[in-house]
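There's a structure below that I have some questions on.
Here is chain A:
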Amino acid sequence: MIDAATLYTLAGVLLFGMGLYALLAYPHLLRKILAMNVMGTGVFMVFISIAYQGPTQRADPVPHALVITGIVVAVCATGLALTLATRIQALTGSARLETDEET
Partner candidate 1 sequence: MMGWESSLPLLLFLSSFAPGLVIFFLEEEAHTTRTVLNLFGALLKLALLAIMVPGLLEGRVYETRLPLLPEIDLVLRADSLSVLFIVLSASLWLVTTIYAIGYLEYSPNRSRFFGFFSLCVSSTMGIALAGNPLTFLIFYEMLTICTYPLVVHRGTPQAMHGGRVYLAYTLSGGVVLLIGVIGLHVLAGPVEFVDGGALDAVGARSPEALRWLFPFFMVGFGVKAALVPLHGWLPRAMVAPAPVSALLHAVAVVKAGAFGIVRVVYDLYGVNLAHELGLIDPLLIAAAITIIVGSLFALNQDDLKKRLAYSTVSQVSYIILGAATFGLFGAIGGLLHLVHQGVMKITLFFCAGNFAETLGIHKVSEMDGVGRRMPLTMAAFTVAALGMIGVPPTAGFISKWFLGAGSLQAENGWALGVLLTSSLLNAAYFLPILYRGWFKPQQGAWPEEHLYGRMETHWMLLFPPAITGAFVLLLGVLANMPFGLLRWVEFLILLEYRL
Partner candidate 2 sequence: MIFEAAFWLPVAIMAPLLAALCAFLAPQRMSPLVTMIGAAITFVAVGFLSALLVRDGPTRHPVGGWGAPLGIDLAADGLSALMLMLTAVVGAAVALYAYGYFNFPGHNEETKQRYASFWPLWLFLWSALNALFLSRDVFNLYVTLELVSFAAVALTALAGKPDVLRAAMRYLLVSLAGSLFYLMGVAFLYGEFGVLDIDQLKKGVTTAPSLAAAAGLMTVGLMMKTALFPLHFWLPPAHANAIAPVSALLSGLVVKGSFYILLRAWLEIFYPLSHTGAPYLLMGLGGVAILWGSLQAIRQTRLKLLIAYSTVAQIGYLFLLMPLLFVKEQSALALTGIVCFILAHASAKAAAFLSAGAIQLVTGDDRIASLRGLMEMQPLAVVAFGAAGVSLAALPPSGGFIAKWFMLDASLAHGDWLIAAIIVAGGLLAAIYVMRVVAPLFRQPDDAVLHRLTLAPKTMTLSAFSLAVLALLLSFAGIAVMEMLSIGAIGMLGIE
């Protein structure tokens, strides 16, 4: 029987994998940026499941601190990525990485 923490860990890994797949599979930049956030969420879930120390004990605070820091970093990354994406859209009229010759 799988306990809740392991389930969460597995779900986190699954999210990470889904995000990675989407990152590679979809050409549109917005989808890539979203995929990146899904990956990040997967990692955060793994951290949170690690913090769980059984029903009777208090959760380990360190992973939570890490997740909060991680979220801050992820927000910054998303901001930077979106800025770049809009700039690319403005300059080339398309929010994709491939140029026309490549596709």
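With respect to how the candidates were assembled, all candidates are chains of the complex that A comes from, given by their letters.
Keep this in mind: contacts are C-beta pairs under 8 Å (C-beta built on N, C-alpha and C of every residue); 3 or more make two chains touch, one makes a residue touch a chain; residues count from 1.
Please read these numbers as outputs of a predicted model, since none were measured by experiment.
Here chain A touches, in this complex, candidate 2 (chosen among 1 or 2). If you check the complex, the residues on chain A that touch candidate 2 are 9, 13, 16, 20, 23, 29, 32, 36, 39-40, 42-43, 46-47, 50, 62-63, 66, 69-70, 73, 76-77, 80-81, 84-85, 87-88, 91-92, 97, 99.
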